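Notes follow the structure.
Let's look at chain A:
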Amino acid sequence: MTQDIKIVEAPEGYEGSGFFATSFDKVVGLARSHSLWPLPFATSCCGIEFMSTMASRYDLARFGSERPSFSPRQADMLLVAGTIAKKMAPILKQVYLQMAEPRWVIAIGACASSGGIFDTYSVLQGIDRVIPVDVYVPGCPPRPEQILEGIMQVRELTHNESLRRRNGPEYQALLASYNIQ
Partner candidate 1 sequence: MDFSSFLNNLTPATGFFYFLSFLTILTGLMVVLSKNPIHSVLYLIATFFCLSGHYVLLNAQFLAAVNIIVYAGAIMVLFLFVIMFLNLKQEDEESKTNLTKIAAMVTGGTLFLIFVAVFRKTQFGAFNAYSFDSQVGMVESLGEVLYKDYLLPFELASILFLVAMIGAVMLGRREAGDRHF
Partner candidate 2 sequence: MTIDVALIIKAIIILLIFGITLLIAMYSTYGERKVAAFMQDRIGPNRAGPFGLLQPLADAVKMFFKEDFIPSQASKWLFILGPCLSMLTALMTSAVIPFGDSVKYESAPGKVWDIPVQAIDVNIGILYVFGVVSLGVYGIMVGGWASNNKFSLLGAIRAASQNISYEISMGLAIIAILMMTGSLSIRHIVEQQHGGNWNIFYQPLGFIIFITCAFAECNRTPFDLPECETELIGGYHTEYSSMKLGFYLFAEYINMFVSSAMISSLYFGGYNYPGMDWVQAQLTSSLGEIAGHNVGTLIGTLVFFAKSLFFVFFYMWVRWTLPRFRYDQLMNLGWKALIPLAMINIILTGGAILFLKPLIVSFLK
């Protein structure tokens, strides 16, 4: 490995002789950002590109995210890759509901983000109609690089998120706006 890769940096904190103190939030955020287990909700073309992302050349494993958890309980981020038809929307929502907090959602590709070219009677015009979305990845389908960008964006969010955010009123209000208790 000749290239320098960016590995984890110690979180900000106070360092003294023989001690190092940092906030708990930061450590947890750091740990979470390095262990985001994806739940691939792959329905169509973008799913194939997600496979490429998982495959050898792009290797999602580098970020500690190679363990796909097909059980929503164990997953940290929901990767919605592909068209979500209106028939599928309730199922998507249910999967989201089944996920344990903290959970993040990435909409991969034009179809999941906005419906893309399928502005039709049967296609949901963006999954943000049914569940809150943290990151949108444009492209149809996005290249694996872009999917990685999206995942890195989620890592950024994870890293900086306060431990209490999920109990906060803002988050509750966001969920309430989607009729999720």
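How were these candidates chosen? In short, all candidates are chains of the complex that A comes from, given by their letters.
In the analysis below, contacts are C-beta pairs under 8 Å (C-beta built on N, C-alpha and C of every residue); 3 or more make two chains touch, one makes a residue touch a chain; residues count from 1.
As the structure is a prediction and not an experimental result, all values here were calculated from the model.
Undergrad: Have a look at 1 or 2 and point out the one touching chain A within this complex.
TA: Looking at every copy, the candidate touching chain A is 2.
Undergrad: Contact residues on chain A for candidate 2 in the complex?
TA: On the chain A side, the touching residues are 1, 5-8, 27-28, 30-32, 34-35, 55-56, 59, 61-64, 66-71, 73-74, 76, 100-102, 163.
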